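The complex appears here without one of its protein chains, the remainder shown in place.
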Amino acid sequence: MILRHSSLEGLLSTLSTGARVYVPAKADGVTKFVLYSSSVRPDFSITNTTMPPKDLLFPQTQHMYRYGTDAEGVPYVEPVHDADDVIVFGMRPCDVRSIECMDDVFLTKGFVDVSYQAKRERLLMVAMACTAPAPTCFCNSMGLCPTAAPLADILLRPAGATDASGDTAYLVEAQSEKGQAALAQWESYKATDTSDADFEPVSAAVSCSLKVSMVGVKDKLEAMFDHPIWEQLSKKCITCGTCTFVCPTCHCFDISQENRLSEGTRFRCWDSCMFTAYTEMAGGHNPRASKSARVRQRFMHKLCFFEQRYGKTLCVGCGRCVEKCPVALDITCLIDQIGAADVAY
Amino acid sequence: MPVNEAPTASAATAATAATAATAFEPTILAFCCHWCTYSGADLAGLNRMSYPANVRVLRVPCSGRVNPQFVLTALNKGCDGVLVCGCHPGDCHYVSGNYFARRRLMAFKRLLEFTGLEPERFQVRWISGSEAGKFRDTVIEVCDQIRALGPYRSGVSDDVSLNG
Amino acid sequence: MSRIGVFICHCGSNIGATVDVPKVVEAARTLPHVVYADDNKYTCSDPGQQSIRDAIEEHDLDRIVIASCSPRMHELTFRKMLHQTRINPYLLEIANIREQCSWVHKDIEAGTAKAIDLVRMAAAKIDRDTPLYTTTIPVNKRALVIGGGIAGMQAALDIADAGYPVTLVEKEPSLGGKMVMLDKTFPTMDCSACICTPKMAEVGTHPRIEVRTCAEVEKVAGYVGNFEVTIREAPKHVDYELCTGCGLCESKCPTKITSEFDQGLGKRKAIYKPFAQAVPSKPTIDAAHCRKINEGKCGVCEKLCPTGAIRFDDEEKRSTETYGAIIVAIGYQLIDWADLYGEYGGRVASPNVITGLQFERLVNASGPTEGHIQRPSDGTEPKSVVIVKCVGSRDPHKGKAYCSRACCMYGAKHAHQYLDKVPDGRCYVFYMDVRTPGKGYDEFYMNTQRDGAVYLRGRVSKIYEQGGKLVCLGEDTLAGATVQVEADLVVLETAMVPADDADRLGSMLGVTRDKDLWLSEAHPKLRPVETNSGGVYLAGTCQGPKDIPDTVAQASAAAMKVCILFSKDELESNAMIAGSDVGLCNGCGACVAICPYQAVTLEEVTRRENSVMVTRTVSNVNPGLCQGCGACTVACKPGAMDLKGFSDEQIMREVEALCL
Partner (left out) sequence: MSLSTAEALTDALREEARRLLAEGTVAVVVGWEAGRFPNQTTPAFISDPEQAQRLVYGDYCVNTLAKYALGEKAAGKVAVCVRGCDSRGINRMIADNQLLRDEVYLLGLPCSGMKDPATGSLLMKCRTCTEHDAVTYDVLLGPATAAGHDGASADSSAGDSEHVSDEQRFTAVLGIEEMAPEKRRALFDAAFNKCIRCYACRKSCPCCTCRECFVDQLRAGWQGKQNNLAENRFYNITRVFHIGDRCIECGECERACPMGLPLMALNRKMVKDLKSLFNADDAGMTEENSAALGRYDLGDLEEFM
């Protein structure tokens, strides 16, 4: 179906009657996916929101269960379920790919994370193809296409050009059964004066200007654990958690609890492999005490270990870390350096 | 299943129940130095003065021991107001503790108010061991002020969703 | 897991009347780690204490909460009780449900709820209590007295008489200080030297007092009971072992210099005793003025000395010794009025404008004029004298805001002495107030007025010379008129200010200085001779202006404090003190700067960190010095510094428990 930009608002308010709908928007100066309401102005021109949508499945703080002892001293445990129907409207292809990576971690290989699963099952991903990748985007190099998002339930592809009225139109395609079913609610908003056949969506040739070569990177990295490159590269890293927290695929967490008298809550929070405490053991020993070891871990995980385990890189080329790293420790430069490194593989 | 409701309910809760939920009763934490204000509070008892039961005294050796982080914790954990009391400057049992406290807390109070905290919610007073009346009056005054302000909203329960 | 016992006291009906004690007991039983809770009619009574001891045994308690009266009342009682059990006496918290609950709240419901909260706070806190132990530090029973004036001498004598060895350090060549410069002492008009010099002799000959003159304290390390003090002695150039004090050298020395002792009014030699009765009664060579030392010529003294005691090549000596206690008795000096009071002539004032201390030398029989009051300018007897009080005192704009306390009396004394010696003279005293609080003081003042001294209430605004006279312009505020008095001599009763050394010594000893740099006592009312540095005491005017009786009284008081300290072989340190976590400390030193007791120092440690040996600087708390105020804990950003018994975690737990 074809959807005109001008009818999006109506669609979003209809959708938000049955689900929590998140749209890209700027809130308090930060671009992210914001819960849609009439006061929210979605901005589909944002190429990549500063904060990825991952927290809709994997919140920064996730309460897991409450526990305690009751008045008779009998212990109890109460799981926390808080999943709602959620629609993410306007995800970029890289963000969709990041969910694919998170699915690998939280749902496959026999390890199912119940709270992730609960949210994931109630998530509808509405993707939006990119027309103008940002200078920091490099998803092509990571094997993605800016105009395709295979895992999305519904894909919106804008027209290659704005039509005479100045109103952008989108080609809407369901890519899953869930998406197909969801489209029923959309019917009343579709443009009736044009048909899919007449529509020329944004070209598949849209491409990122930033390019790196991933050829041999994984294999080289396998041989580079003790390479001096890590020591050099990590010097400028200040070991903040910015890259991990803005990364759509970083999924590490730390479980802790807060107690009050005889009850408490167990929760998990995002953690970052850049933090010293990430690997610190109870006795105080830290197997990854040095900055270089932590920097190595992060990039190894992104470009090597994840691929070994799940067959894809854990970097989707969204460029968020490239943009936000306060010291410009740029993963694309690192990939270039690995490519240039004289390492047999 | 919730636990321990009746016996461990806080005074504020109990007091609220007593007045049939008509009025908000604040929980106020008072850090009092052992040497001056704590003994002033004891003297108020000795003289059978009367003041609202909303205040809970937490004894510290010196007002210089009061870490501003304690104040933030108290507000986060559910106190509606925090009072720090110590010896008058010049009378510190430990020579200079309250001079340091005075500087720290002056700066800290301004910082809290800068971020929007009502000035009444965090106050500092110097109350000597003989100023039982001042202790009572301070408690009454602070309690009235905070009762008028209503409960403090720390945002501890507002889970921050980054997207939303 | 701790095993807490909670004991709620009824205190007869003191608590029971407005707190439902059984309900508090019920609530206490539900608290985490509370394995036993009970009430007691009177917990502090023998049966009450016994029931706690029994419960500790019976229920295997490892810490206890007592909800009763204020900890200021019975904390020590209950700690002593725990001494008789296997529980560490510091594993005790008291919930104050009497003074701060039952006695101030009339509503039983609110009172009970608050009592429950207080018990819950105490239980939360005690859950994180750890056993605390006092440590003992040895006491070196030797005292150091700094300053050989009347205060230092009195303190040294008292301590030595009590049986302890004393070292007395005096920076001048003789003991005696300011008192020995005085002619007579008010109000009794005893001859000052007559009562001071016997003390000097007693100190000089006391078997347990070692006197070091021309000496200064250079460095102090350590703490109460264990001070390491470095003393520097300037060269005297005379071997006191050989010198007999015959005085031949002094009489033949060709160099004459202005005498410090005579306040610039007389002369002395380059090899000299400051005054006849000096102790030690042996001369010193003033190297700055000695011809032999400076020009290589002369050497008369060396040639004449019958015992060969002269040592031109003498050098300064340093020694470091251990003392258990230090008394600071460095006295005062007079304010340098000339810079502050240009209207009195300032630096170019007439020589006939003198200070009270100069007057003392003028009127003294062994002074430069042999007791004849003469004008310094021409040696004539002044027929009119103006005495100006409060020069530099009570004058915040030019001098000091405080009252120097002794000047009213010695101003009256000077008027009396002048009128006594010059019966036809006229004496005017300009004053702001006359303050005579002391035994016989006001009578003395009244007598001076009867002697003929004219008291004019007001400040002198200008003094200038005219026709060989000094014209004093001032105001008589009682008459409401300006007055002009012509005088032959003007005596300025100038303010006392701290000795030059006070600031340096104060910072070395960790004794705070007040805004005027007087050394501060630990408490203005209750600890007047102690300082905030353990083992350091104050005597005399270094603490603030005072007269001789007060100085002597304070000196004896300080000596008594030292004797009390020395009556023990070991000192028990406070158990509730700060301690630093070496692992967290980054050695920034914020705690060092903030500690009023100089208890925190930075030191290097070498330790294994993450499998590597590392040497770093970290802070260290001296348990002998720390008083447990906790100011350092707040200065410590990473929370490495914590206070035992009031730890961050304990306080946080209390806060949390309160908010449930």
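The first chain written gets the first letter, and so on, giving A, B and C; residue counts start at 1 in each chain.
The rule is simple: a contact is a pair of C-beta atoms (placed from the backbone, for glycine too) under 8 Å apart; a residue touches a chain by one contact, two chains touch by 3 or more.
Bear in mind the structure is a predicted one, so any value in this text is a computation, not a measurement.
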Can you list the shown chains that the omitted chain is in contact with?
A, B, C
Per the touch definition above, residue among A:106, A:267 or A:299 touching the missing chain:
A:267
Touching residues on chain C - with respect to the absent chain
514-515, 583-590, 593-594, 602, 617, 635, 637-639, 648-649, 652-653, 655-656
Missing-chain contacts mapped onto chain B:
68-69, 72-73, 76-77, 89-90, 96, 99-100, 102-108, 110-118, 123-126, 154-160, 162
Even though one chain is not shown, chain A touches it at residues 27-30, 50-51, 60-61, 135-136, 210, 232, 235-236, 238-242, 244-246, 254, 256, 258-259, 267, 269-270, 272, 275-277, 291, 324, 326-330, 332-333
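Throughout what follows, only the chains that are shown with their structure count from here on.
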Which whole number of Å gives the spacing of the CA centres of chain B and chain C?
37
From the mean C-alpha coordinate of chain A to that of chain C, what's the distance rounded to whole Å?
69
Would you kindly tell me how far, in whole Å, the mean C-alpha position of chain B lies from that of chain A?
44
Listing for chain A: what residues touch at least two other chains?
71, 261-262
What positions in chain C touch 2 or more of the other chains?
30-31, 120, 656, 660
List of chain A residues in touch with chain C within their complex:
71, 260-262, 284-286, 289
Name, in rising order, each residue of chain C that touches chain B in their complex.
23, 26-27, 30-31, 70-73, 96, 98-101, 103-107, 109-114, 116-118, 120-121, 512, 520, 522-523, 532, 576, 594, 596-597, 627-631, 633-635, 643, 646, 648, 651-652, 654-656, 658-660
Chain B contacts chain C in the complex at 4, 7-11, 13-15, 18, 27, 29, 34, 38-39, 41-46, 48-51, 53, 56-62, 64-70, 73-74, 77-79, 93-97, 100-101, 104, 136
